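Only a single protein chain was left out; the remaining protein chains are all shown in position.
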Amino acid sequence: MRRFFALLLVMGVAWLMVLAVAEMPTYGQPNPTHNAVMERYLTRGPEETGAVNVVAGILADYRAYDTLIETTVLFAAVAAALLALGEGRHRGGAT
Amino acid sequence: MIPGELVPLVAVGVPLAGTLGLTLLPEIADRRRNCWTVSCSLAVAVAVAVAAVTVFRGGRVEAGPWPLVSGLAVHLRLDPLGALFALIASSLWVLATLYSTGYMAHEDHRRRYSVFWLLSLGVTMGLAFAANLFTLYLFYEMLTLSTYPLVVHAGSPEAARAGWHYLGYSFAGAALVLGGFVVLAGLLGPPAFVAGGAAALLPAGAYPALRLAFSCLALGFAVKAAMIPLHGWLPLAMVAPTPVSALLHAVAVVKAGVFGLLRTWFSLFGPETVAALGMVTPFLTLAAITIGLGSVLALQQQDLKRRLAYSTVSQLAYIPLGVALLSPAGVAGGLVHLINHALMKITLFFCAGIIITQTGRTQVNQLSGVGRRLPLTMLAFAVAALGMIGVIPVNGFVSKWQLVVGALHGGEPWVLALLAASALLNAAYYLPIVAGAFFREGGFDPPPEGAQEAPLSMLGPVILLALACLLTGFFPGWTLGLVRAVGLGL
Amino acid sequence: MREPLRFDDLILKEVGGLLVPFLQMFGVYVIFHGHLSPGGGFSGGTVAGISMILFSLVFGLGPGLRKVSHDATRIMESSGTLWYGLVGLVGVLRGASFLMNRGAGIPLGTPGRLFSGGLILLITVGVGIKVASAIISLYYLIVED
Amino acid sequence: MMGSVTANLPVLIVAVVLIASYLMPLFARYRRDWCAPTAAGALVAAFAGSAALAARAVTGEVVIVHLGGWSPPWGIEVAVDALTAFMLLVLTGVAMLILVYTISDIGHELAARAVGWYYTSFLLLVAAMLGMAMARDLFNLYVFIEVSSIGACALVASRDTEEATEAAFKYLMLAALGSGLVLFSIGLLYQVTGNLNFAFVAEELTLVYGRYPHVIWVAMCFMVVGFAVKAALFPLHVWLPDAHSFAPSPSSAVLSGLVIKIYAYAMLRLLYTVFGTQFLGADLAASLIRVTLLTLATLSIIGGSLFALVQVDVKRMLAYSSVAQIGYVFLGVGLATPSGLAAALIHVLNHALIKACLFLAAGAIIYRTGKRRTVDLAGMGRRMPVTMAAFTIGALAMIGLPLFNGFVSKWLLFVGGMQARQPVVAGVIILSALLNALYYLPIIWRAYFTPGPEQEESQVEVPLPMLIPIGVLALACILFGVWPAPALALVNQAVATLVPW
Partner (left out) sequence: MLLRVLANYPYLVAVVLFAIGFYTVLARSNLIKKIIGINIVQSATFLFFIASGNLRSGTPPIVEPGVAATYVNPLPTALMLTGIVVSVSVTAFALALAVKLYGYYGTLDPDRIAQLRTHRQ
């Protein structure tokens, strides 16, 4: 029963997504609109950030705040896991 | 002379301050606490008297408004109708306080009792002083909460059950009031109380909504006014200590419901608007049914306090009945019954309380011969009971007479029959008690040496109140004059 | 206590022992070249962290813990993120914006050189430390049971 | 430098809390007694900063920070307007009080080794919520959401019991599904607008609406569902009762008081600023989504109350009551009228105060007596007078009696319902208040009017550091009921900036 409802729900979600997908710009072609941000990153990125790897430039400079929080997510996960499980339960030093 | 802004604050604030004092300060001896409560209620009575005089002379007694949120404001102002209610409540409260100091001397949790007793006084005053529906609703809810601990004071399972009914009915009623309030506020903003009715100016297009609002408000207040079929909580609430029952019936709670009905009728809608809405007949019918059925039900009760309770159900409906007759005499009859019923019913309850504490008997058929044991008490009881029936020298007659005149003027002659039937039924359930008490031999042993009657703190108020019943019956001009002044202000 | 997940095998030990330093070196390389080529703090940190997982798998948890103890991961954990946050504050201290790079007057160097990009390299190193320690401590945590 | 501190104040608030949380593991290992003061200090600093920002925002000023100096379409923007300042104040203020309570309570609930990590997770959660409140960038918002959901789950999982662990797992799964939907929706929006900044996305959406109507609608639906899962709107609330009742009491207070609210806030912000035209429009689809929200909110209110009615465990009852109360917030959001919106916002504050007060009081009772069942609270009014008084105030406020803060939200919702021509709202709320009364009053009645077991007559009030937060929250419930003007000033400013009615 649960599976049936899950299937129903999932099919609904998937159907919505397909609706959206059908309308989206064609894959692999340049987006017909709004490329200004990307253009700027590619043309002026190395000069503005000093990184030729534009992805790194975005990560650590244009969107460095996101990356800080991303690091924090990892930190949070470690903290959460340690809070739940507790570290150092293995104290046996024997090989 | 106290300035007009201060009086409401005194009337509402002194009891609250007294409550706070009792709660926060360390426990004190009974004597000092009794002094404290009596003086607080005395101060309130004086302040209210001063305020009432000012109001009837055309002065202003007002405090606030203190705005709360988007048009809502707590606003205290005394108008003649409020002054009438405040006068009755505050003066009777003093006597009830005196009485309860004697009555409660042998009960537990006296401090808690005093705390909520004073709190209820403050809340009732707030109710009387409310200048808009929000303030009225606010104190209406608070009244439930502050009297609830008094109702369940005994702490027995029975009291708990009564408490649940009390809370359930009251909150449902308050919710209805709130619903009506919201509908009204949607039409004309948060309504203030205006002579002639705040809703009187609304166009006919708003009538369906107004009808809804009126029904909600009327039913909501009718719960506390214990109109049948919304009276279920009242007989159960008889488990409370007797001064509380007296308070519930004569002074605060049930009267607060009636006061709310009067406010709805006069200050929110106005009689003309109610008539235009076509709500008079249902209202009148409800009141008539309550009078008739209440009397019949009272006749069936064997428990003294329950019999009194059903009598309240029946008698209180005289007030909305008079109001709904739509004639000046009817209104006067209704309003004067507000005073008279308060005096009579509080006397009856006080007597019942004395009977219970002095003899320990609660059933009607056990009271044969009690008049020999408690002559003064039973005399007072007889006076009030005769008043209830409507016998001439006592004040109950005045209200009935006015109602009769009002019914004839209002073109509702069937009310005469109803009143006559009610008087007969009243006689049927009061007279046997009185007669049995004086003229039948009962199973009372010779009294133990010492006082037969209750202590003075209990007996004194009873005597005073019985005299007041007689006085207002002999000289109806006082009360009728007061009531006419109120009626003019509406 | 049961010694979890350990394969007592000569070949594994030899090859594992050989691989670990190279993995670590490669991790550091990826971290430091993040702004020049694909990679960066996350990828490099993961590679470096995985070297310790390999070590613990091959030689056992005990020796692994002796190399990088719980305290060490804890310190790396905090200091990596703390470093990032403090680097962010440099901009504020210099009177500009949080996490500001060029605008805060930090020299960027020539694009394409190793020491270029101003704060980017510093940030990447902090992230690398953090990720490596996170990988290690999560591995310890789940395996220790 | 002072100037740059003021200019960067919003980010610094987040940074201070974050840095304190980064320090916690070190302190926990090497300087254990520094943990609590540092955490408290960071939150006090954040509160002070929020107050300073609120003082600026209430005049209509918007404090904008461009992270790294990159202006919006290129970089991340963070802004504090009246709405954000309001959320910041609520978050930092209540979190601060709960933390003070935690300091005494947590050693009682958790193993010593976990306490440091508990503070870490707590601060991370608070920082993430602060970040969410001021985020103006879709992806930035998403990253903060993830920190907050991990932090929130961690607070649930911190207790070493089977139930708490299971609840945390369930919570984590549903939260991850919810954020999956949100992320997918961000992807759709990015694809059709090429931007991530709220303002730019909103502007582009109006331009491309004709071209990609389905994409935008699907994105909006996913956003709503994703946030509704996290905010525990009725049919999606299944994780909440377990998570909130099995967690340690301070966690429950944070989760019920703040966390579900911040997701409601995020949804509100997105619906009104990003999807403004699509959500508030007059066309069928827009009204459909509003009606859906209203329906779900109504179901939440009624369903949550009914479930709360049958609970025997106090904390579980409070948790179900949260489902009902979050319905009030969504009701206000769905009404889409100025008063409705103001009601939603003011209820965020009011419910945060009330529910935190109730959970902390319940926690105090558990701390002293270990009693969790509603029937066991007999005589508690005499044994723990201050705690029970606070509980009573909270309960009365929850019922929505006038002069308590719950009434203010209730009334504004009434007005909002009238403005939106939805008088049913009034009926729903009145019914809900009655149901509230039905499950809160028995507890109070038992606590005061039923004698407890004979052997337990002595007074056992909790230590002062726990009493103070409870008392302050209870007093705040009354204060904002009697004098809601300051909160309303901020809220009205927020409503005015949110939608140009």
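Each chain gets a letter, A, B, C and D, in the order it is written, and its residues are counted from 1.
The rule is short, and it goes like this: a residue touches a chain if its C-beta (ideal position, glycine included) is under 8 Å from a C-beta of that chain, and two chains touch if they have at least 3 such contacts.
Computed from a predicted model, the values in this text were never measured in an experiment.
Visitor: Which of the displayed chains are touched by the chain that has been omitted?
Guide: A, C, D
Visitor: Which listed residue (D:24, D:65, D:172 or D:274) would be found touching the missing chain in the intact complex?
Guide: Of all options in D:24, D:65, D:172 or D:274, contact with the hidden chain holds for D:172.
Visitor: Spell out the interface residues on chain C facing the chain that's missing from view.
Guide: Against the left-out chain, chain C lists 36-38, 40, 42, 111-112, 131, 138, 141-142, 145.
Visitor: Residue-wise, where is chain A in contact with the chain that is not depicted?
Guide: These residues touch the chain not displayed: 2-3, 6-7, 9-11, 13-14, 17-18, 21-24, 26-31, 35, 37-38, 41-42, 45-46, 52-55, 57-59, 63, 66-67, 70-71, 73-74, 76-78, 80-81, 84-85.
Visitor: Which positions on chain D touch the chain that was left off?
Guide: Here the touching residues of chain D are 139, 143, 146, 150, 153-154, 157, 162, 165-166, 168-169, 172-173, 176-177, 180, 183-184, 187, 190-191.
Methods note: only the chains that are shown with their structure count from here on.
Visitor: Count the touching C-beta pairs: is B-D or A-C ahead?
Guide: By the number of C-beta pairs in contact, the winner is A-C.
Visitor: Distance from the CA centroid of chain B to that of chain C, rounded to the nearest Å?
Guide: Computed value for the inter-centroid distance: 80 Å.
Visitor: Could you give the separation in Å between the centres of chain B and chain D, each centre being the mean of its C-alpha atoms?
Guide: Roughly 45 Å, centre to centre.
Visitor: State, to the nearest whole Å, the distance from the C-alpha centre of chain A to the C-alpha centre of chain C.
Guide: Going by mean C-alpha positions, chain A sits 20 Å from chain C.
Visitor: Multi-chain contacts only, two chains or more: what residues does chain D have there?
Guide: In chain D, the residues touching two or more other chains are 11, 18, 22, 25, 67-68.
Visitor: Hey, what residues on chain A touch two or more of the other chains?
Guide: Correct list: 61, 64-65, 68, 72, 75, 77, 82, 87.
Visitor: Can you list the residues on chain D that touch chain B in the complex?
Guide: Touch list, chain D to chain B: 339, 396, 401-403, 408, 411-412, 414-415, 418, 423, 426-427, 430-431, 433-434, 437, 441, 445, 448-451, 482, 484-485, 488.
Visitor: Give every residue of chain D touching chain A within the complex, in rising order.
Guide: 11, 18, 21-22, 25, 67-68, 70, 73-76, 78, 111, 113-114, 117-118, 120-121, 124, 127-128, 131, 137, 139-140, 143-144, 146-147, 150-151, 153-154, 157-158, 165, 168, 181, 184, 188, 191-195, 204, 208, 212-215, 218-219, 221-222
Visitor: Please output the residues of chain D touching chain C within their complex, sorted ascending.
Guide: For chain D paired with chain C, touching residues are 1, 3-5, 7-8, 11-12, 15, 18-19, 22-26, 29, 65-69.
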